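The other protein chains are all here in position, but one chain of the complex has been omitted.
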Amino acid sequence: MHLLWAIPALPLAGFLILFLTEGRLPRAMVSNIGAGSVGLAALLTGYVAWQFISSDSTSFTSSSWTWMIVGEFNVSFRLWVDALSLVMVSVITGVGFLIHWYATGYMSEEEGYSRFFCYMNLFVFAMLILVMGDNLLLLFLGWEGVGLCSYLLIGFFHKVPEFGYAARKAFVVTRVGDTFLIIALFLLFREVGSLEIQEGLVYARENMSDASTINTIICLLLLGGAVGKSAQVPLQTWLPDAMAGPTPVSALIHAATMVTAGVYLIARMQDFFMLSQTAMLCVAAVGLITLLIASFTALVQSDIKRVLAFSTMSQIGYMFFALGVGAWSAGLFHLMTHAFFKALLFLASGSVILAMHHEQNMFKMGGLWKKLPIPFIAMLVGSAALVALPLTSGFFSKDAILLKAWKSDSDFATLFWTVAVIAAFLTSLYTVRMMVLTFFGKPRSEMHELKKESLWHPSRIRTVVPFGLLAVLSIAGGWMGFEFTSDLFGDKGVHAEFHFDPIALLTLGVPFAGVVVGYFLFASDLIDRRRLIKNKMGELLSKFWGSGWGFDWVYDTLIVKPFRFIAQTRLNRNDVVDLFFNLIKFLANLFHHILSMFQTGHVRWYAFTMVGGLLLVFLAVVWI
Amino acid sequence: MNLSFFLFYISAAVAITTAIMAVTRKNASHALIYLVVTLLSIAVIFFLLGAPFAAALEIVIYAGAIVVLFLFVVMMLNLGRSSVARESQWLRPGMWVLPAILSGVLFIVFGYTVLQTENSAMIEGQVVPPKEVGTVLFHEYLLGVELAGVLLLAALVGAFHLGRRYLEERREN
Amino acid sequence: MTTALSIPLEHVFFLAIILFLIGAFGVLIRRNIIFMLLSLEIMMNACGLAFVAAGARWAEPDGQIMFMFILALAAAEVAVALGLVVQFARRFETLDIDRAEELNG
Partner (left out) sequence: MSVMLLILLLLGAGVVAWVSERVNTTLPNWIALITFIAATLWVLVIWFNGPDTSGLYADLNREWIPRFGIYLHLRVDALSLMLIGLTTFLGIVAVVSSWTETKTRHGFFQFNILWVMAGVVGVFSAFDLFLFFFFWEVMLIPMYFLIAIWGHEDKEYASMKFFLFTQISGLLMLVAIVALVWINYDISGVLTFDYDVLKKANLDIATARLLMLGFFIAFMTKLPSVPVHTWLPDAHTQAPTAGSVILAGILLKTGAYGIIRFVVPMFNEASREFWIWGMSLGVVSILYGGYLAYSQTDFKRLVAYSSIAHMGFILVGVYSFSKLGTQGAIITMIAHGFSTAALFMMAGALQERLHTREMSKMGGLWVRAPRMGAVTMFFVVASVGMPGLGNFIGEFLVLIGAFQKSVVLTVFAAIGIVVAAVYGLSLMQRSFQGVPNPDVPKVHDFAFREMSVMVLLMIALIWVGIYPQSLLQMTAPLLSGLIELPS
């Protein structure tokens, strides 16, 4: 099945062309190559998907050459595509293509145009390798490649030092996660004897006992890696800063693809996780905690992109929660739908930001729904899906998770469910707040006229078509995708049949309640918002939530400051060990000075020492 | 206990006292005169020990030539009255202590070694005539004599050069 | 023919030692070069005495011959030494040995 290789090869070719020509190609050519390569890959994926559905084989594979053989350690470049990775590949290439197409407009006025597409293509290639690699080392290659590209793209505007710092922070924090992953790889190799995923899964099914500690440790390490990449609780501080990159980057990397790599990893290593209850519990717990923290923080953000970033974080928390609770296919389904509506939201917010001349602060926007109709409709549809209003794709995936959570056999089922519902309510709250602040109410700053011919103008095709397609997917994605993903994991998947018992009704009602409360809270001035914030408690809370529950501050004081302080001290700069060798040099000089004091130049002193010496010799002779 | 026995000890005492005086005088010429007396007393001892040729040499060369040479230099550098004041300033008591201790200890060590020798013997005062000394000198020690001659030549040339530059400078200014 | 002297050898050696130490003492404490040379002469004589005494003990001429060599040495040494003293006096205007101390460090 050599077609498989073509899918990652296309973006790689795009990257190579753009890299070697070093920005000498005209912009039109660059956009064709950049967007075109991903578009072709998307078409190819469609073809492969169609073949996959028509043929009943559970997986395609195409191997090419051996990478490394040392003794019994045997790793080779081989691609493996089954239902799970096919979903991921289609999301990456499909949504990726739309984002690339939109980016050709969005980035038209930025300099470094070909460099941008070069990095984006490299990213898509790395993500495809991550998802299609059949052994964990290939997955790790994609994993690190994706981390590198997110560093390059976040730090794309390299003139601004803060963005550079944000990029470095993202890379280092994800690198901490990668270290957990690589240790998991070592443990797996020692346990299973090879890094092939399928071989590992078979090994796990057959001869791994339920409560084997090794398995739990491996799963926890895998979770550590996933948490690093998907910006979950302990290692999530880099995602809000990652908004420093251009908006299509945020859309592609920090909404649709990279952050879901963690979810893919856990879904891929499913059999390992199924075996250990503690690991599943941890995954669910991590998901839940991130869910809560991100939702509360999103409530008090002023920058539109940071709101979306925290919302992404919370939605991925949902996915982790779904996997933790055992709703494997529901989690994957949510991943797919989330990719659609979150990409739509990010792109639309990108148009708004460009229209406001790079103004990202929501408090400076307002009353834009008349001036920017297309982004407004797109944002509306996206928010609807995010909030999970009925009939939107979000509804299908989120409710499937909630139902599965309710029915899961673990003893925390009710607690999990209630927390998830609260989070859903909060989601609708901050979404409404975002819509109100940006589009409704009085315009808080003047928005001078958009030049019609500018490439990124909302009415251009390269903006409308992606918006349209994504909107359709956000709405229709639910029905269409449902059949496809429900049997993704065979019998393990949950079938959310919609009988109207109280729980289903409740999950249906929550979004509406959120919207209504949000309207009262933010749109109408029935409740005086200022009074709510002004009092002591409100202020403290908003500051605490605003800073992402203080994680940043904790990491800064605990790790970054001491590390940097010790490094910058003068003593450290020129190497403590050197002192030892300089000491030897110092001693040599010291002895020199002491001895030279004896050479006084006075003859009588020499006579004296001679007689003294004579005496000593005689004493020695006499004595011995 | 015959006359020569007493003679030996008297001249020994004289030698020691004049040596101490020679070393401690402030005036250079006085010291030299004391040195001459020491040398003469040693010559007497040589004579008593039965080495008349050595005694004669001692008087002729040592007391006669070397000390006289000293006197020439002392006179030339006119180390007269003016240097006496400076001399006393240099002989501060503090200078005495350390060398004195050192020589005392040395004396004890030397004395101890001398007393250790088992076969201590008496000196009979057997005279060794100069003829015999002469024959041995030019038979077994011929090489020694030649070397001594070369040594003296070297000293001669050295002394000549050291002196000469001094003369030229005087001619220039 | 004898000079009828009969004393133990050690006595002469003691005399030689005392003379030698007086000379050494003189070299150590005097700062005037002339006096140092003078005490040097005393030390030389002490050695000579010891040699002649040893020769006398065995009634052999060797002691005296050694004494003669010492004499030659002393003469050469004094000649050069006094040449140096003259130069020293001319250059340092004083005969204080401690003035010449460039060769240090």
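Some observations on this one:
Letters A, B and C name the chains as they come in the text, with residue numbers starting at 1 for each one.
The rule is simple: a contact is a pair of C-beta atoms (placed from the backbone, for glycine too) under 8 Å apart; a residue touches a chain by one contact, two chains touch by 3 or more.
Remember, it's a predicted structure, so these values are computed and weren't measured experimentally.
Counted over the whole complex, the shown chains touched by the missing one are A.
Checked against the hidden chain, the listed residues A:T179, A:S445, A:T557 or A:Q599 yield one contact partner: A:T179. Considering the full assembly, A:F189 is the residue among A:F189, A:F544 or A:W605 that touches the omitted chain.
Only one of A:F97, A:Y113 or A:F140 touches the absent chain when the whole complex is considered: A:F140. Of the residues in chain A, those that touch the hidden partner chain are 19, 22-23, 65-71, 73, 115, 137, 140-141, 144-145, 148, 151-152, 155, 158-161, 164-165, 167-168, 171-172, 175-176, 178-179, 182-183, 185-187, 189-190, 563, 566-568, 572-573, 575, 577-578, 581.
In this text, only the chains that are shown with their structure count from here on.
Each of A-B and B-C has its own count of C-beta contacts, and the greater count is at B-C. As a whole-number value, the distance joining the C-alpha centres of chain A and chain C reads 100 Å. A separation of 104 Å divides the Cα centre of chain A from that of chain B. Residue positions 98-99, 102-103, 106, 110 of chain B are each in touch with at least two other chains.
Residue positions of chain A touching 2 or more other chains, listed in rising order: 608, 611. Listing the residues of chain B that touch chain C in their complex gives 2-5, 8, 12, 15-16, 19-20, 22-24, 28, 31-32, 35, 38-39, 42, 45-51, 53-54, 57-58, 61-62, 65-67, 69-70, 72-74, 76-77, 79, 83, 86-87, 90-91, 95-96, 98-100, 102-103, 106-107, 110-111, 114-115, 117, 120-128, 132-133, 136-137, 141, 144, 148, 151-152, 154-156, 158-159, 161-163, 165-166, 169.
Against chain B, the residues of chain A that register as touching in their complex are 608, 611-612, 614-615, 618-619, 622. The touching residues of chain A, when paired with chain C in their complex, are 596, 599-604, 607-608, 611.
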